[in-house]
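Every protein chain but one is kept in place in this view of the complex.
Order of writing sets the labels: A, B and C. Residues in every chain begin at 1.
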Amino acid sequence: MRATMHRLVTALLVCGVPSLVLAQAPSTERWVVTTDLWGNALYQGLTWERTGKRLGGELDGDALEGERTGNDVRFVVTDAQHARATYTGKVSGDTLRGTADLPDSNHPNVRVKHAFSARRVPERPAGPPRTHDFKPTTYSNEFSASREPVLTLWAGDTLHTTTLDSGGVDEHGVTQALFGNPQTGPFFIGDARPGDTLVIHLKRLKLNRRFADSLDTVVGRALTPALAAKAADLGKPVRWKLDLERGVASPETPTERLKAFTVPLRPMLGGLAVAPGFGLPAFSTGDTSRFGGNMDFNEVVEGNTVYLPVFQPGALLYLGDGHAAQGDGETSQYALETSMEVELTVDVVHGKAASMPRVESPTHLMVLGQAGSLDDALRAATSGLTQWLEQDYGLTLSESAQVLGSSAQYVVANLAGRSVGVVAKLDKARLATLKPVAK
Amino acid sequence: MRATMHRLVTALLVCGVPSLVLAQAPSTERWVVTTDLWGNALYQGLTWERTGKRLGGELDGDALEGERTGNDVRFVVTDAQHARATYTGKVSGDTLRGTADLPDSNHPNVRVKHAFSARRVPERPAGPPRTHDFKPTTYSNEFSASREPVLTLWAGDTLHTTTLDSGGVDEHGVTQALFGNPQTGPFFIGDARPGDTLVIHLKRLKLNRRFADSLDTVVGRALTPALAAKAADLGKPVRWKLDLERGVASPETPTERLKAFTVPLRPMLGGLAVAPGFGLPAFSTGDTSRFGGNMDFNEVVEGNTVYLPVFQPGALLYLGDGHAAQGDGETSQYALETSMEVELTVDVVHGKAASMPRVESPTHLMVLGQAGSLDDALRAATSGLTQWLEQDYGLTLSESAQVLGSSAQYVVANLAGRSVGVVAKLDKARLATLKPVAK
Amino acid sequence: MRATMHRLVTALLVCGVPSLVLAQAPSTERWVVTTDLWGNALYQGLTWERTGKRLGGELDGDALEGERTGNDVRFVVTDAQHARATYTGKVSGDTLRGTADLPDSNHPNVRVKHAFSARRVPERPAGPPRTHDFKPTTYSNEFSASREPVLTLWAGDTLHTTTLDSGGVDEHGVTQALFGNPQTGPFFIGDARPGDTLVIHLKRLKLNRRFADSLDTVVGRALTPALAAKAADLGKPVRWKLDLERGVASPETPTERLKAFTVPLRPMLGGLAVAPGFGLPAFSTGDTSRFGGNMDFNEVVEGNTVYLPVFQPGALLYLGDGHAAQGDGETSQYALETSMEVELTVDVVHGKAASMPRVESPTHLMVLGQAGSLDDALRAATSGLTQWLEQDYGLTLSESAQVLGSSAQYVVANLAGRSVGVVAKLDKARLATLKPVAK
Partner (left out) sequence: MRATMHRLVTALLVCGVPSLVLAQAPSTERWVVTTDLWGNALYQGLTWERTGKRLGGELDGDALEGERTGNDVRFVVTDAQHARATYTGKVSGDTLRGTADLPDSNHPNVRVKHAFSARRVPERPAGPPRTHDFKPTTYSNEFSASREPVLTLWAGDTLHTTTLDSGGVDEHGVTQALFGNPQTGPFFIGDARPGDTLVIHLKRLKLNRRFADSLDTVVGRALTPALAAKAADLGKPVRWKLDLERGVASPETPTERLKAFTVPLRPMLGGLAVAPGFGLPAFSTGDTSRFGGNMDFNEVVEGNTVYLPVFQPGALLYLGDGHAAQGDGETSQYALETSMEVELTVDVVHGKAASMPRVESPTHLMVLGQAGSLDDALRAATSGLTQWLEQDYGLTLSESAQVLGSSAQYVVANLAGRSVGVVAKLDKARLATLKPVAK
């Protein structure tokens, strides 16, 4: 069987607690709570407003009531199914530690105690959104919910940073991390919580060196048996020269027939992800899922916006694996792998999560379905596009069917990973006559 | 097991025959030979040059030698494996009938007699290519090698004709044929023989009525289980108004949300095919294969050129199932189905058959892989594109791999049939620096 | 778009007709009606009871009323949607010819005249079921609804006949038909009409020669890219010796390592089919569908029963492509291909059509899903098995889900054709406690 989060969620059930209300100006604090469930960390976002001793607020969207006396805290969280959890702990500076009394995931009437801790999220700085120049010194080879954030951003903030190439090499040609798409990050997005959508506006993707590395291969997923027999001796490294002035790439030591072959530079991020949700371990930076990941989609370019569903408090944004150019599907297993300067602005849409990654260009809506076969990936992408049309334009499935039948576009995003990606697209001009749902 | 043509081909083996050579101006005749193999018709293209009594020439590309005395004809055909077949018959006007003495398909040393007949192909008219105005009176619901041609065209000729909509309805709204994509044709292309490529330049696709019929459905191949549950009550007819002046289509009785929704008209042929090869029965006009068929690919539009591999003498071109507009994949099962005026010019490339349908636009090369899953269709399309690059640009697979990895595009052509279609594309600008192979 | 039968069926709509009733002993006649729909043959089963002039009865299950005066016949057929069709014709011996006045398939209020003819089905012989010894002289390379039946059988009758091997070779090693799975038949089953299930009890499959032909290959669908590269030079013929006394087969000229290798003989029919339904052309004898076909399933053996849904009047049973033994999937493209003696008994279940082929052994229920990918074939097989459990045991989907989750078996039937086959199985012992639905 497979793990599901449902068991736990449906099992939260606690007895009542008195709530105190005092006449005082409330102060708001945000915390990330980590509950140790038999060795597994459950991360949750906690916000409380304190009015005198009294605490009100929410934990991952569920209502919270409690009190704080000195450093002693006690609060009860009630979910939509009226299940309750009691937390008792002690504050020490920016840390809170204690015990959570939760319903047993298998027996709603049995209660189990689990240790929890929490770290306070620094307050959002006053003033307008800020721009952060971040020079990474460590890189992650996992999309992990447990990795320490390298920086906190808030909605509207702009991040300016750099990424290594997939082999861990920087703009000076120096290896700085382990191969396998090492990522810059994670960045903690102060306003993001599970169920939200993280919005990433890619302001600038700038190449910062003059070469990229690739292969002369064709991935197995693109090979017929006959072609596979011919492809058996492929797989040699191909270095590409990046001519930043002319905006083209070309093989550094081409064969006679390819000696004038060039491709336009179109820098993209192969990897862009938030942390996977509870119940899933860290993912390889070569893998993908609903949280994004190594999507290798060649529309993740400057000027476009990526939407990712948030599964963890703070989202935990990772980025890396820049490509100077890439055909659909990354059929050569490595695209034109290179390092990059990245500038992006983050935003958060609350309570309206996309079920899978979306990309918006000036001209198109695009939804990326990812699965173990193209057939299943296309199903997912279609489902995601109908969700978008329903969320943003209020279309019924019958209406969406008419729009899709006359206007849908499907392209293949990637073929080189464990999952493949198919993109369902719509030209925004087709939607110009539709009335967006009031947000 | 499955039938293969190999058994027969490798089994043709006949004893020798004397050849006569007389000093005389040769006259050339073309025939289509039909050999009855236990009730199955094998069609072959026969060309002979007659010099006095002596006959020289070829049968589907294999060398022929023989003689004609009065109306009595006898010739021997030798294939590349030195297998020989002897044909003895009598000419009567434009018909030839007799007996073919062929090697047994299972025992090369055993010989079997089969009846054959042949009809003479009218000579190519002198002068420049011609334009034919053809008004169809019958329509075919099969892509069949056995159907009588409605007209003979020659390379360079232009055909101007009409097609019905998929329901068999003409430009006046009158049912003229059985539903299920009835086709105009077949047209016999005088110069086309098996192994050639038929080239179809789509000069004009002109809408000739003001409505199209569609559905509000989503095909099963695009549905996740959750979406399938929501789609259970879809499938209602949707009539579209075609505004030929403004160049847009819109639902005739739209819902409130779609009341201003329009899509640009982009007329295309859903069906374009040659006859399937020996050993395959007629195909449904709802089906596809290497010979084309109900491809439902929305780049089969005016201004583009389609290349189909030829499997039968005369190719036998069929066309139909016009769509006023269609999204990728024809996800609504019916696109905007309508009747059409078609103008096309045919050409033939000898001896360089594409392994599957190709479409060329002013800007792109496109190869259509078709199979039972998107995964297999993409494999086929990739294989077809590498074949194109090898045939036209002499690229090795290593070189193609570099071109594809940096430049390939993949789109989904159709999802509504027994097979699905995936298209591998290349921007022709990427190939501008490559040197074409001398043809 | 694809053809559907719905349009026609829902379009049959005719005006009323008076019905005459006379006091007389009715006589029953059965006919097969062929209506020419713009060059396409629609076959329907007609049964009428004549009481004086008055005719009552049904056409493919729809009620019929009319009268016969001398040789002049006129009747009206009304379908479940109250659509009516009027037939007017003249009887001459066992033939009836005339005109059918049908609703237009696209405009229910417009009526169109189509020529029709009918041939009388000989009456079922009195007495108990009979055994027919049938020696074929022709073979079919298509599963076709248009092919003349070679013999009429009735429910309960037993057929004893022979089949050629897939290459068209008989028990004496003589080629009798074109390679590609030539079939014995078709047999017209007097009681079978569309919507019924044809039941084929395989009484005996007896090998009648001492060799079988195969290949040393692995089909593309079973090859990883790496294995494909190694398999490039496979494909050589392998002749197998059939030791009928010991009941084993072995390669005739084995390699050293295989010199003692034997496999048990387990004769099976690779091909077993009824004719495809209206709107579909003939299928290749290498292809499959809901009507059966080249299923290549190694449980189509002596002692088992095959159920096929009937799509045409008389079902039109075809059989051929015997295998002396076959692994799952026929991974060598050719199994141990051989000729065979076949004895089978036919039966008909009225009005309870299986949606796809079923096989029942003494121990198992098996449903064969066939599609363009294993993933889709498995979906189909599961659906077919839940249908069986619902039809025969009245199980809801929730109940079936419990049975399947604890007891389902899935095997791969075939990998060598255009479609692949997956079988969903249940041990009949698991169903012993369930109460069958009263039939």
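Definition applied: a residue touches a chain if its C-beta (ideal position, glycine included) is under 8 Å from a C-beta of that chain, and two chains touch if they have at least 3 such contacts.
As the structure is a prediction and not an experimental result, all values here were calculated from the model.
Note that of C:R54, C:R147 or C:R221, the residue touching the chain absent from this view is C:R221. When the missing chain is restored to the complex, the residue among A:K90, A:H107, A:K206 or A:K259 that touches it is A:H107.
From the options C:Q326, C:Q370, C:Q391 or C:S419, the residue with contact to the unseen chain in the full assembly is C:Q326. Considering the full assembly, A:N40 is the residue among A:N40, A:T95, A:T363 or A:T433 that touches the omitted chain. Taking the complete complex into account, residues 1-4, 7-8, 37-40, 104-107, 110, 112, 138-142, 144, 166-169, 173, 175-182, 270, 279-286, 294, 296, 321, 330, 333-335, 337, 371-373, 375-376, 416-420 of chain A touch the chain not shown. By the touch criterion stated above, the residues of chain B touching the omitted chain are 220, 223-226, 228-229, 231-232, 373, 375-376.
Along chain C, the points of touch with the absent chain fall at residues 214-218, 221-224, 226-227, 230-231, 234, 236, 238, 240, 249, 251, 255, 257-258, 260-263, 325-336, 373-375, 378-380, 382-383, 386, 393-412, 415, 422, 430, 433-435.
Convention: only the chains that are shown with their structure count from here on.
Here the spacing of chain B and chain C, counted between their Cα centres, is 30 Å.
With centres taken as mean Cα positions, chain B sits 47 Å from chain A.
As a whole-number value, the distance joining the C-alpha centres of chain A and chain C reads 52 Å.
Multi-chain contact residues, meaning those touching two or more other chains, occur in chain A at positions 223-224, 226, 231, 373, 375.
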